[in-house]
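Here the complex is missing a single protein chain, while all its other protein chains stay put.
Think of it as A and B in the order they're written, each chain with its own count starting at 1.
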Amino acid sequence: MLKTMLENVRKRCPLIHNITNYVTVNDCANILLACGGSPIMSDEKEEVPEITSICGGLNINIGTLNKNTIEAMFAAGKRANELNHPVVLDPVGAGASTLRTETANRLLEEVRFAVIRGNISEIKTLALGNGTTKGVDADVADRVTEENLAEMAQFAKDFAKKTGAVIAITGAIDLVADGEKAYCIRNGRPEMSSVTGTGCMLSALTAAFVTANPDQPLEAAAAAVCAMGYAGELAFERMSETEGNSTYRNHLIDAIYRMTPEALEGGAKYEMR
Amino acid sequence: MLKTMLENVRKRCPLIHNITNYVTVNDCANILLACGGSPIMSDEKEEVPEITSICGGLNINIGTLNKNTIEAMFAAGKRANELNHPVVLDPVGAGASTLRTETANRLLEEVRFAVIRGNISEIKTLALGNGTTKGVDADVADRVTEENLAEMAQFAKDFAKKTGAVIAITGAIDLVADGEKAYCIRNGRPEMSSVTGTGCMLSALTAAFVTANPDQPLEAAAAAVCAMGYAGELAFERMSETEGNSTYRNHLIDAIYRMTPEALEGGAKYEMR
Partner (left out) sequence: MLKTMLENVRKRCPLIHNITNYVTVNDCANILLACGGSPIMSDEKEEVPEITSICGGLNINIGTLNKNTIEAMFAAGKRANELNHPVVLDPVGAGASTLRTETANRLLEEVRFAVIRGNISEIKTLALGNGTTKGVDADVADRVTEENLAEMAQFAKDFAKKTGAVIAITGAIDLVADGEKAYCIRNGRPEMSSVTGTGCMLSALTAAFVTANPDQPLEAAAAAVCAMGYAGELAFERMSETEGNSTYRNHLIDAIYRMTPEALEGGAKYEMR
């Protein structure tokens, strides 16, 4: 199943319009190329409707938003909705500033998202108005654990039902849910949090997967989350004792580049809730 | 001949002002350092005339243009022209949006370029008004092939004559032409298209080469194109079976860093048309 998701990315080479932060934008572009997609970046309000029109999907990441790029997010999001292109939201730092929280909330009201992907604190901020963030990282207090897993899976399903989007909450344990079903995913390595932008890269990857598999947004998002986590495991195996987070970033993107659909199917670790 | 071009870059350490996109800007800076040049980035309208004045050459790349940076492109381009600094244009995504196409066309009217470097779809858009782009990539329909090579070389020469600029069309086969002569270059690897920004990096490199060789823009641009393609070949040889596009990017820049003038002369594969 997950295998087919990646096969379709490789076959259909989805062109993804990214309005994303300038911190991790290069890694987002390279991971899109690594998975078989194609990136284009544009955040000028005047041109984004046209750019999004020539693409298959849209990835909106509020990581270094400003007044100009916020306008571009709405213009592109609405145009993508008109064209029925899948749109992914990465609400980076929602909860860390009023501007980020309000922008993310307004986006949820005015744009229809196929997938919302964030850490638990960001998603709680959007769903409940009370996530506690540590900058752009999730707070320990919010963490998804074995103990609260059933409860958190239900939380993800409820928010999916409310928004109509697949909800992907990523962390040590990942949850990917629509209103009915939730994937609990146990791929990944703790070292991934020492690389800037693994979340941003995953959102870009998710946009490619849902664009190439438009009728299966839940499975496509779950496949992207498994692929990223499994890449983190493979990348970790390649690490020598003198290598650190910069080389780990390269290994991560390389692992997506080399990942076959069969390897993804075999490496994915998940159960349904 | 090509050898001398690189020798001059290493000897003269040209300082290049870049107004470029935020996706690949770090790679552009590092490839300029790798070849022996020195980068400075500035896109604030108010300061660009001064910044371009202290540099030897200017590289304008419209990859993530916005209203503010467009103004900076014109201000810097005009100042560079007054000072007789070579200016390179990389019309990223011309044809993909009205704003990009119009900005590139206006730049051609108001700024005198030493080199225009793009993929075939971008160059056709500027020359004929009818390139078909796939985002920031060239469309298959436009491709330079063995069959249409003579015709495309003539097309490049004609556009060079019209604009007064050296035209560099890069792809599987590269064409670098002034009004009289065209280099057909067969360096490079298909894997280069899986790294974001190889075109942007080449434009930055070209700016360094033409700045260090002001009287030979054709040979200088051809040397830059050969150097980039040959670096792609050397980088590919270094790839292991677990490495992918992220590591390939590092190998590419490393190969420029290590390239001697003699190696470039020996590795360049081209014929004149």
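As a working rule, contacts are C-beta pairs under 8 Å (C-beta built on N, C-alpha and C of every residue); 3 or more make two chains touch, one makes a residue touch a chain.
Note that this is a predicted model, so its numbers are computed, not measured.
**Q** Based on the whole complex, identify which of A:84, A:97 or A:145 touches the chain you can't see.
**A** From the options A:84, A:97 or A:145, the contact with the absent chain belongs to A:97.
**Q** Just one of B:143, B:161, B:181 or B:238 touches the chain that is missing; which is it?
**A** Result: among the candidates, B:238 touches the missing chain.
**Q** Since one chain isn't shown, list which residues of chain B touch it in the complete complex.
**A** 15, 22, 25-26, 29-30, 33-34, 38-44, 46-47, 50-51, 54-55, 68, 234, 238, 249-258
**Q** Which chain A residues touch the hidden chain?
**A** These residues of chain A touch the chain that is not shown: 21-24, 26-27, 63-67, 93, 96-100, 133-137, 193-197, 241-247, 249-250.
In this text, only the chains that are shown with their structure count from here on.
**Q** Between chain A and chain B, tell me the centre distance in angstrom, where each centre is the average of that chain's C-alpha atoms.
**A** 33
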